[in-house]
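Removed from the display is one protein chain of the complex; every other protein chain stays in position.
Entry: chain A
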(Lines give C-alpha, C1' and ligand atoms only; values in the text may rest on other atoms or scores of the structure.)
Protein backbone atom coordinates (compact mmCIF):
# COMPACT_ATOMS: atom_id res chain seq x y z
CA UNK A 1 0.00 0.00 0.00
CA UNK A 2 1.22 3.47 -0.89
CA UNK A 3 -0.37 6.41 0.91
CA UNK A 4 0.08 9.98 -0.23
CA UNK A 5 -1.10 12.81 1.94
CA UNK A 6 -1.05 16.37 0.70
CA UNK A 7 2.12 15.56 -1.23
CA UNK A 8 3.50 18.73 -2.79
CA UNK A 9 6.59 19.56 -4.80
CA UNK A 10 7.53 23.07 -5.81
CA UNK A 11 10.46 24.09 -7.96
CA UNK A 12 10.75 27.76 -7.14
CA UNK A 13 7.48 29.31 -8.32
CA UNK A 14 6.40 26.31 -10.34
CA UNK A 15 4.21 23.74 -8.62
CA UNK A 16 4.96 20.30 -10.03
CA UNK A 17 2.86 18.30 -7.60
CA UNK A 18 0.02 20.01 -5.79
CA UNK A 19 -1.43 18.50 -2.60
CA UNK A 20 -1.88 14.98 -3.87
CA UNK A 21 -3.80 12.73 -1.53
CA UNK A 22 -4.67 9.19 -2.55
CA UNK A 23 -3.97 5.59 -1.67
CA UNK A 24 -2.69 2.84 -3.92
CA UNK A 25 -4.19 -0.46 -2.77
CA UNK A 26 -2.95 -4.03 -3.07
CA UNK A 27 -4.44 -6.68 -5.33
CA UNK A 28 -5.27 -4.37 -8.22
CA UNK A 29 -3.49 -2.45 -10.93
CA UNK A 30 -3.77 1.26 -10.23
CA UNK A 31 -3.24 3.43 -13.26
CA UNK A 32 -1.60 6.80 -12.77
CA UNK A 33 -2.74 8.91 -15.64
CA UNK A 34 -1.88 12.39 -16.73
CA UNK A 35 -0.51 14.24 -19.72
CA UNK A 36 3.25 14.61 -20.05
CA UNK A 37 4.52 17.04 -17.46
CA UNK A 38 1.57 16.49 -15.14
CA UNK A 39 3.86 15.49 -12.29
CA UNK A 40 3.64 11.69 -12.49
CA UNK A 41 7.38 11.03 -12.48
CA UNK A 42 8.00 13.60 -9.77
CA UNK A 43 5.34 11.93 -7.63
CA UNK A 44 6.93 8.53 -8.18
CA UNK A 45 10.38 9.87 -7.31
CA UNK A 46 8.97 11.29 -4.08
CA UNK A 47 7.41 7.92 -3.25
CA UNK A 48 10.90 6.43 -3.54
CA UNK A 49 12.45 9.15 -1.39
CA UNK A 50 14.54 10.37 -4.33
CA UNK A 51 13.01 13.84 -4.41
CA UNK A 52 12.23 15.63 -1.19
CA UNK A 53 8.61 16.78 -0.95
CA UNK A 54 8.09 20.50 -0.31
CA UNK A 55 5.13 19.56 1.85
CA UNK A 56 3.03 16.56 2.69
CA UNK A 57 3.87 12.98 3.30
CA UNK A 58 4.12 9.65 1.55
CA UNK A 59 4.33 6.25 3.22
CA UNK A 60 5.01 2.71 2.05
CA UNK A 61 3.06 0.22 4.16
CA UNK A 62 2.88 2.91 6.82
CA UNK A 63 6.61 3.69 6.80
CA UNK A 64 8.70 6.41 5.21
CA UNK A 65 10.77 5.04 2.36
CA UNK A 66 14.13 5.92 3.90
CA UNK A 67 13.23 3.97 7.03
CA UNK A 68 12.62 0.75 5.13
CA UNK A 69 15.18 -1.93 5.86
CA UNK A 70 16.20 -3.35 2.45
CA UNK A 71 13.64 -1.26 0.54
CA UNK A 72 13.88 -3.31 -2.66
CA UNK A 73 12.15 -6.15 -0.82
CA UNK A 74 9.17 -3.86 -0.13
CA UNK A 75 8.84 -1.92 -3.32
CA UNK A 76 10.38 -2.39 -6.74
CA UNK A 77 10.32 0.39 -9.28
CA UNK A 78 10.93 0.89 -12.95
CA UNK A 79 11.69 4.56 -13.42
CA UNK A 80 11.59 6.40 -16.69
CA UNK A 81 15.32 7.05 -16.61
CA UNK A 82 16.83 3.61 -16.88
CA UNK A 83 19.77 4.14 -14.56
CA UNK A 84 22.03 1.44 -15.94
CA UNK A 85 25.74 2.04 -16.51
CA UNK A 86 26.24 1.32 -20.22
CA UNK A 87 29.53 -0.44 -19.60
CA UNK A 88 28.16 -2.85 -17.01
CA UNK A 89 26.59 -6.20 -17.82
CA UNK A 90 22.95 -6.90 -17.03
CA UNK A 91 24.06 -9.56 -14.57
CA UNK A 92 26.37 -7.23 -12.67
CA UNK A 93 23.78 -4.46 -12.67
CA UNK A 94 21.31 -6.75 -10.95
CA UNK A 95 24.04 -8.19 -8.75
CA UNK A 96 24.97 -4.89 -7.14
CA UNK A 97 21.31 -4.10 -6.61
CA UNK A 98 20.77 -7.50 -4.99
CA UNK A 99 23.83 -7.21 -2.76
CA UNK A 100 22.85 -3.77 -1.51
CA UNK A 101 19.62 -5.20 -0.15
CA UNK A 102 20.88 -8.60 1.02
CA UNK A 103 19.02 -10.40 -1.75
CA UNK A 104 20.56 -13.80 -2.62
CA UNK A 105 22.45 -14.01 -5.92
CA UNK A 106 20.20 -16.76 -7.23
CA UNK A 107 17.41 -14.17 -7.50
CA UNK A 108 19.51 -12.40 -10.15
CA UNK A 109 19.37 -15.49 -12.35
CA UNK A 110 15.69 -16.01 -11.58
CA UNK A 111 14.60 -12.53 -12.62
CA UNK A 112 16.83 -12.56 -15.70
CA UNK A 113 15.05 -15.75 -16.69
CA UNK A 114 11.66 -14.26 -15.88
CA UNK A 115 12.18 -11.28 -18.20
CA UNK A 116 13.91 -13.37 -20.85
CA UNK A 117 17.37 -11.80 -20.67
CA UNK A 118 19.36 -14.88 -19.63
CA UNK A 119 21.03 -15.16 -23.02
CA UNK A 120 22.40 -11.60 -22.84
CA UNK A 121 23.05 -11.51 -19.09
CA UNK A 122 26.80 -11.05 -19.55
CA UNK A 123 26.48 -8.48 -22.33
CA UNK A 124 27.08 -4.82 -21.64
CA UNK A 125 23.92 -2.77 -21.26
CA UNK A 126 24.96 -0.28 -23.94
CA UNK A 127 24.21 -2.89 -26.61
CA UNK A 128 20.64 -3.33 -25.38
CA UNK A 129 17.64 -2.27 -27.40
CA UNK A 130 14.97 -0.11 -25.80
CA UNK A 131 12.88 -3.19 -25.13
CA UNK A 132 15.77 -5.09 -23.56
CA UNK A 133 16.57 -2.08 -21.38
CA UNK A 134 12.95 -1.99 -20.28
CA UNK A 135 13.07 -5.70 -19.46
CA UNK A 136 16.24 -5.17 -17.44
CA UNK A 137 14.50 -2.37 -15.54
CA UNK A 138 11.60 -4.69 -14.80
CA UNK A 139 13.99 -7.43 -13.69
CA UNK A 140 15.47 -4.91 -11.24
CA UNK A 141 12.00 -4.07 -9.94
CA UNK A 142 11.14 -7.74 -9.41
CA UNK A 143 14.51 -8.58 -7.83
CA UNK A 144 13.49 -8.26 -4.18
CA UNK A 145 10.17 -10.06 -4.74
CA UNK A 146 8.44 -6.94 -3.40
CA UNK A 147 4.78 -6.61 -2.43
CA UNK A 148 4.59 -3.25 -4.19
CA UNK A 149 5.59 -2.54 -7.76
CA UNK A 150 5.75 0.78 -9.47
CA UNK A 151 6.25 1.28 -13.19
CA UNK A 152 6.77 4.67 -14.82
CA UNK A 153 5.57 4.60 -18.44
CA UNK A 154 6.54 0.93 -18.88
CA UNK A 155 5.26 0.53 -22.43
CA UNK A 156 7.06 3.58 -23.83
CA UNK A 157 8.92 2.63 -26.96
CA UNK A 158 8.10 -1.06 -26.77
CA UNK A 159 7.04 -3.25 -29.66
CA UNK A 160 3.57 -4.82 -29.57
CA UNK A 161 4.90 -8.08 -28.17
CA UNK A 162 6.70 -6.25 -25.37
CA UNK A 163 3.60 -4.21 -24.60
CA UNK A 164 1.51 -7.36 -24.38
CA UNK A 165 4.09 -8.98 -22.11
CA UNK A 166 4.09 -6.02 -19.71
CA UNK A 167 0.30 -5.87 -19.58
CA UNK A 168 0.10 -9.54 -18.74
CA UNK A 169 2.86 -9.22 -16.17
CA UNK A 170 1.17 -6.32 -14.38
CA UNK A 171 -2.13 -8.14 -14.22
CA UNK A 172 -0.56 -11.31 -12.89
CA UNK A 173 1.39 -9.36 -10.26
CA UNK A 174 -1.86 -7.79 -9.07
CA UNK A 175 -3.57 -11.18 -9.07
CA UNK A 176 -0.86 -12.40 -6.71
CA UNK A 177 -2.13 -9.76 -4.30
CA UNK A 178 0.62 -7.22 -4.93
CA UNK A 179 0.16 -3.49 -5.18
CA UNK A 180 0.79 -2.40 -8.76
CA UNK A 181 1.07 1.30 -9.56
CA UNK A 182 1.68 2.17 -13.18
CA UNK A 183 1.87 5.52 -14.87
CA UNK A 184 0.95 6.38 -18.41
CA UNK A 185 -0.09 9.32 -20.50
CA UNK A 186 -2.29 7.08 -22.65
CA UNK A 187 -5.86 6.45 -21.56
CA UNK A 188 -6.19 3.59 -24.02
CA UNK A 189 -3.30 1.81 -22.33
CA UNK A 190 -4.83 2.27 -18.89
CA UNK A 191 -8.22 1.09 -20.06
CA UNK A 192 -6.64 -2.26 -20.90
CA UNK A 193 -4.68 -2.84 -17.71
CA UNK A 194 -5.85 -0.73 -14.80
CA UNK A 195 -8.57 -1.63 -12.32
CA UNK A 196 -8.37 1.70 -10.60
CA UNK A 197 -7.50 5.08 -11.94
CA UNK A 198 -5.80 8.11 -10.46
CA UNK A 199 -5.78 11.05 -12.87
CA UNK A 200 -3.65 14.13 -12.36
CA UNK A 201 -3.18 17.30 -14.36
CA UNK A 202 -0.76 20.10 -13.51
CA UNK A 203 0.14 18.21 -10.38
CA UNK A 204 -3.41 18.21 -9.05
CA UNK A 205 -5.68 15.26 -8.42
CA UNK A 206 -8.48 15.22 -11.01
CA UNK A 207 -9.99 11.81 -10.41
CA UNK A 208 -9.52 8.85 -8.10
CA UNK A 209 -11.98 6.25 -9.22
CA UNK A 210 -12.39 2.66 -10.23
CA UNK A 211 -11.88 1.98 -13.90
CA UNK A 212 -15.40 0.60 -14.25
CA UNK A 213 -16.87 3.76 -12.79
CA UNK A 214 -14.69 5.93 -14.97
CA UNK A 215 -15.83 4.08 -18.08
CA UNK A 216 -19.45 4.20 -17.00
CA UNK A 217 -19.25 7.92 -16.46
CA UNK A 218 -17.17 8.83 -19.41
CA UNK A 219 -17.77 6.50 -22.30
CA UNK A 220 -20.98 8.41 -22.77
CA UNK A 221 -23.25 7.42 -25.61
CA UNK A 222 -25.70 9.93 -26.95
CA UNK A 223 -27.59 10.79 -30.10
CA UNK A 224 -26.69 13.77 -32.20
CA UNK A 225 -29.63 15.46 -33.86
CA UNK A 226 -29.59 18.24 -36.42
CA UNK A 227 -32.70 19.91 -37.64
CA UNK A 228 -33.62 23.12 -39.51
CA UNK A 229 -36.67 23.30 -37.20
CA UNK A 230 -34.71 23.35 -34.00
CA UNK A 231 -37.36 24.93 -31.79
CA UNK A 232 -40.09 22.62 -33.02
CA UNK A 233 -37.87 19.63 -32.35
CA UNK A 234 -37.02 20.87 -28.86
CA UNK A 235 -40.74 21.27 -28.08
CA UNK A 236 -41.50 17.79 -29.36
CA UNK A 237 -38.71 16.27 -27.31
CA UNK A 238 -39.71 18.25 -24.26
CA UNK A 239 -43.30 17.06 -24.49
CA UNK A 240 -42.07 13.48 -24.62
CA UNK A 241 -39.97 14.13 -21.52
CA UNK A 242 -36.65 13.86 -23.37
CA UNK A 243 -33.92 16.30 -22.46
CA UNK A 244 -31.64 17.64 -25.17
CA UNK A 245 -28.62 19.85 -24.75
CA UNK A 246 -26.81 22.06 -27.21
CA UNK A 247 -24.07 20.44 -29.18
CA UNK A 248 -21.50 22.02 -31.48
CA UNK A 249 -22.61 23.83 -34.67
CA UNK A 250 -26.25 24.13 -33.65
CA UNK A 251 -26.73 20.41 -33.13
CA UNK A 252 -28.60 18.89 -30.22
CA UNK A 253 -27.38 16.00 -28.12
CA UNK A 254 -29.75 13.59 -26.47
CA UNK A 255 -28.77 11.14 -23.76
CA UNK A 256 -30.51 7.95 -22.79
CA UNK A 257 -32.99 7.85 -25.65
CA UNK A 258 -32.44 5.58 -28.66
CA UNK A 259 -32.08 7.22 -32.07
CA UNK A 260 -35.16 5.38 -33.31
CA UNK A 261 -37.39 6.89 -30.63
CA UNK A 262 -36.16 10.38 -31.50
CA UNK A 263 -36.75 9.77 -35.21
CA UNK A 264 -40.31 8.59 -34.52
CA UNK A 265 -40.97 11.61 -32.29
CA UNK A 266 -39.74 13.93 -35.03
CA UNK A 267 -41.87 12.20 -37.66
CA UNK A 268 -44.97 12.31 -35.45
CA UNK A 269 -44.51 16.06 -35.03
CA UNK A 270 -43.62 16.71 -38.65
CA UNK A 271 -40.10 17.93 -37.87
CA UNK A 272 -37.47 17.59 -40.58
CA UNK A 273 -34.19 15.98 -39.46
CA UNK A 274 -30.88 16.54 -41.26
CA UNK A 275 -28.93 14.29 -38.97
CA UNK A 276 -29.75 11.57 -36.49
CA UNK A 277 -26.64 9.72 -35.42
CA UNK A 278 -25.69 7.69 -32.34
CA UNK A 279 -22.36 8.87 -30.89
CA UNK A 280 -19.86 7.34 -28.49
CA UNK A 281 -17.37 9.56 -26.68
CA UNK A 282 -14.12 7.63 -26.31
CA UNK A 283 -12.27 7.33 -23.03
CA UNK A 284 -9.38 9.12 -24.64
CA UNK A 285 -11.64 12.10 -25.34
CA UNK A 286 -12.96 12.02 -21.82
CA UNK A 287 -9.44 11.98 -20.46
CA UNK A 288 -8.31 14.82 -22.68
CA UNK A 289 -11.34 16.84 -21.73
CA UNK A 290 -10.66 16.18 -18.06
CA UNK A 291 -7.03 17.19 -18.20
CA UNK A 292 -7.61 20.07 -20.61
CA UNK A 293 -9.95 21.55 -18.03
CA UNK A 294 -7.24 21.50 -15.41
CA UNK A 295 -4.99 23.36 -17.81
CA UNK A 296 -7.69 25.93 -18.53
CA UNK A 297 -8.56 26.50 -14.91
CA UNK A 298 -4.92 27.21 -14.26
CA UNK A 299 -4.41 29.43 -17.23
CA UNK A 300 -7.49 31.59 -16.76
CA UNK A 301 -7.99 31.39 -13.04
CA UNK A 302 -10.77 33.83 -12.22
CA UNK A 303 -11.72 34.63 -15.82
CA UNK A 304 -14.98 33.07 -16.98
CA UNK A 305 -14.71 30.79 -19.96
CA UNK A 306 -16.37 31.80 -23.22
CA UNK A 307 -19.96 30.48 -23.22
CA UNK A 308 -19.53 27.97 -25.99
CA UNK A 309 -16.54 26.39 -24.30
CA UNK A 310 -18.44 26.28 -21.04
CA UNK A 311 -21.25 24.42 -22.74
CA UNK A 312 -18.91 21.92 -24.28
CA UNK A 313 -17.46 21.11 -20.94
CA UNK A 314 -20.82 20.57 -19.39
CA UNK A 315 -21.90 18.29 -22.13
CA UNK A 316 -18.83 16.14 -22.21
CA UNK A 317 -17.13 15.84 -18.91
CA UNK A 318 -19.87 17.30 -16.70
CA UNK A 319 -22.21 14.48 -17.69
CA UNK A 320 -22.24 12.76 -14.33
CA UNK A 321 -23.03 15.77 -12.21
CA UNK A 322 -25.49 17.25 -14.69
CA UNK A 323 -27.58 14.12 -14.47
CA UNK A 324 -27.06 14.17 -10.74
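The rule is short, and it goes like this: a contact is a pair of C-beta atoms (placed from the backbone, for glycine too) under 8 Å apart; a residue touches a chain by one contact, two chains touch by 3 or more; residues count from 1.
Simple rule for what comes next: contacts and distances are computed from a predicted model.
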Chain not displayed: protein name in its UniProt record ("Response regulator receiver domain-containing protein", "Transketolase", "cytochrome-c oxidase" or "ABC-2 type transport system permease protein"): "ABC-2 type transport system permease protein"
Sole contact to the chain not displayed, among A:100, A:168, A:188 or A:277: A:100
Selected residue (touches chain absent from view) among A:19, A:82 or A:230: A:82
Hidden partner chain, touching residue among A:49, A:131 or A:263: A:49
Missing-partner contacts on chain A, residue numbers: 45, 48-52, 65-66, 68-72, 77, 79, 81-89, 92, 95-102, 140
